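Below you'll find the structure, written out as structure tokens, and then a few comments.
Only one protein chain is missing from this complex, and each of the others stays in its spot.
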Amino acid sequence: MKIEVDWTRCDGHGLCARLLPELIVADELGFPVFAERGLTGDLLLHARRAVAVCPALALRLERPEPNHTVR
Amino acid sequence: MTLWFLARAAGLVAVLAASLTVALGAAGSSTRRADRRILTQLVHRSAAVLTLAMVALHAALLVTDHFVAVTLPGALIPFTAGYRSVALGIGTLSAYTFVVLAATGALRGRVTASERGARGWRMVHISAYGAWVLAMAHGVLAGTDTFRGWALAIYGAAAVLVVGAGATRATSEIRARRSPLRHARRLAIDEWTP
Partner (left out) sequence: MSTTFDLGVSAAVPVAAWGQARLLAGTTSGRLDLSRHREVHGLPRRYDAAQLATALACVGLLGRGGAAFPVAAKLRGVATGRRTHVLVNGSEGEPASHKDRILMRLAPHVVLDGALAVASALEAGHLTIVVQDGLSLASMTAAVRERQDARAVRLVRHDHGFVGGEVRAVVRSLSGGPAAPPGRRVLPTVHGIDGRPTFASNVETFGHIALVASLGVDRFAEVGAPDEPGTTLVTLLGDVPHAGVLEVPTGLPLAALVGADHGPVLVGGYHGTWLPRASELLVSRPALRAAGAPLNAGVLARLPQDTCALGEVAAVARWLADESSGQCGPCFFGLPNLADILDQPAVGRPMLPDAYRRAGLLPGRGACAHPDGSAGFVRSALEVLDEEIAQHQAHGHCGRPLRGVLPTHAREAP
């Protein structure tokens, strides 16, 4: 599973960064910067919480698509 | 008779718990600090669980008790109770709405899987204000202590809590809409939609 963000909804509240600091850091405006890490073990549980807690409902969990590039 | 008193007590606690729940739900956006918002969300969920428990207890006790003739179907199907059927019916509707709200709340993390889910969630969950009004109306209309001083104080406190939190939420939403990013997003949608 991978955590994806809908940037057109993200308002930079920064709650996700608080719940998943291993993967997410908030920039100076509050928008998340994601690390290229897998959601292993415990992290998946924290990721689910981060997805649920986002006030803008901008986060979602997805199965990584095998080969698609979207342009 | 004891059960009857307990039922009324449970009902009043439920009103308070519901008011706390709704107020906390509204209050989330009033702070910019992320950790405070997370905490508020957590307490909101706990208060919601308490509300559901108290509502269930209240209904169960009323059905069990023989002081008033409220049967199980009367409690479960709105407006079919023999005793103050309108007032009780409102209570039943309110309770069902709280159950739906709790379900949507529990599923909040899952709705973002679909595009429409994210937008629809808030529309459904905002019915919380309506459920609260129904709960208050039920208490005032069905309750036998309504016009006692202490009961009025409880209803008053509940109203102040929810109306105050709701008003704060409304103003902070209006302010947030004016932010540059929100404004730009509206322009992107309005200006460019044919």
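Per-chain numbering from 1; labels A and B assigned in written order.
The criterion applied here is as follows: contacts are C-beta pairs under 8 Å (C-beta built on N, C-alpha and C of every residue); 3 or more make two chains touch, one makes a residue touch a chain.
Every value quoted in this text rests on a predicted model; they were computed, and no experiment measured them.
Undergrad: Can you work out which residue in B:35, B:115 or B:173 touches the chain that's missing from view?
TA: Here the residue in touch with the unshown chain is B:115.
Undergrad: In the complete complex, the non-displayed chain touches which residues of subunit A?
TA: Within subunit A, the residues touching the omitted chain are 4, 6-12, 27, 29-31, 33-34, 58, 68-71.
Undergrad: Touching the absent chain: which residues on subunit B qualify?
TA: Looking at subunit B, the ones touching the missing chain are residues 115, 180-181, 184-185, 187-194.
Definition applied: only the chains that are shown with their structure count from here on.
Undergrad: Using Cα averages as centroids, what's the distance between subunit A and subunit B in whole Å?
TA: 29
Undergrad: Taking the complex as given, what residues does subunit A use to touch subunit B?
TA: Those in contact with subunit B are residues 6, 8-9, 11, 13-15, 17-19, 26, 48-49, 51-53, 55, 57-62.
Undergrad: Under the stated contact criterion, what part of subunit B meets subunit A in this complex?
TA: Per the touch definition, subunit B meets subunit A at residues 28-29, 34-35, 37-38, 41, 108-109, 111-113, 118, 121-122, 176, 181-182, 185.
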